[in-house]
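Right, subunit A next:
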Amino acid sequence: MLAILKAAQVSKIHEHGLIFKKQRRVLADVSLELEEGRTIGLMGDSGSGKTTLGKILAGLERPSAGSVIFQGRDISRLRAKEFLEFRRAVQMVFQDPEGSLNPRKSIERSIHDVLSLIKIPKSEWKERTLDIFETVGLSEELLCRNPCQISGGQNQRVALARALLLNPKVVILDEPTSALDISVQAQVLNLLKNLQKDRGLGYLLISHQPEVVSFMAQEVFVLNDGRLTKSN
Partner candidate 1 sequence: MRSGLQYFAVSLLLAFLILGTAAQGEESSGTTLKIGTPNIVKSPSLVGDYYLGIFAHLSNPPLMKMTPDGKIEGLTAESYEVSDDGLTWTFKIRDGLRWSDGENVTSEDVKFTFDYLAKQDPNTAWMKDVVSEILVQDDSVVFKLKKPDSSLNLELATHNVLPKHIWEKVENATEKIDEGEIVGCGPFVISKTDLGAGIVYFKKNPYWTGAQPKIDAIELHTFSNMDVLSLALEKGEVDAYWKYAGTYPAANVQKLKDTGKFEIEEKPNVGFAMLGINLKREPMSDLKFREALAYGINYEEILKLDAQGYGQVANRGFVSPSMAYFKETEQLKYDPDQAKKILAEAGYKDSDGDGVLETPQGKAIKLTLLIQSSYQRMAELMVDYLKALGMTAEIKTVDQSTWYTLKESFDYDLTLTRTTPWGMMVYANWGSAYFDSRRTGQGVLRTVDDPEYLKLCDQIMAATSKDQLEEYAHEMQDYYAKNLPAIPLYWGEVITPYNKDWTGWVSNPLYGIYNADNFLSVQKA
Partner candidate 2 sequence: MAGDFKRMASCKATEWVKIRRLDMRGLRMALFGLLLFLTIIVLAAFSDIFAPYDPWNRFEPFLAPCREHILGTNDLGNDILSELIYGSRVSLIVGFGAALMATLIGTLIGLFAGYFRGLIDEMLMGITDVFLMIPQIPLIIILAAFLRPSFWLVALIMGALWWTSTARVVRSKAMQIRETSFIECSRSLGFSHMHIIFSDILPNILHVIMPKFLLTIASAMISEASISFLGLGDPTMKSWGMMINFAFTRGGFINGYWWWYLPPGLCITLSVLSLVLMGFSLEEREEETMRIE
């Protein structure tokens, strides 16, 4: 199968200071390929650059060297419209479940914001919302609540629902369950597995829990000191 998203010799150097710059290498020549319907696990100690790699792949950060290839094209060369397509096709879900949603907006508004972003006519909003809620296994009554009034697992599901509204091909999961209780972790992991089956999503699963990675991923990589190695 063809890789949808590729990291080609990506390096990242963090710079500090405005005048007297200090440099720190976070990633060095990392190459990685993501395909539809497959999960790649990414492990590593804290501070090994896992999240940075995820953000680079999601287009949220720029690599210092190397490139991110989306459907065969370097994303830094994409025109605005094509970049938007890439942006929608590659979504990211973050670790912190309670911080994933704007605390001042009701769940409904958070969903509606995304619907208006992808220019869905207002008349279809309700239908779409209920649809996606069913997909991620949430009940309608949560809609009028605020993020602080629902549990961490539910927050994570809403975040996932928002990402799914854009019909992504690849979802980068940054420690999606490490802040959740084990019972909720089990729920979310199973949900992710089902979604992959139904929608053919490609996952990059970033986690430090080997059990989680081995449960989800077909292929596991380990980041160590900015360098990527394949794990057995």
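Candidate selection criterion: all candidates are chains of the complex that A comes from, given by their letters.
We adopt the following convention: a contact is a pair of C-beta atoms (placed from the backbone, for glycine too) under 8 Å apart; a residue touches a chain by one contact, two chains touch by 3 or more; residues count from 1.
Given the structure is predicted, the values throughout are model-derived calculations rather than measurements.
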{"item": "Single touching candidate for subunit A, where 1 or 2 all sit in one complex", "value": "2"}
{"item": "Complex interface listing, subunit A residues touching candidate 2", "value": "18, 55, 58, 60, 84, 87-88, 91-96, 99-105, 113-114, 117, 148-151, 159, 162-163, 166"}
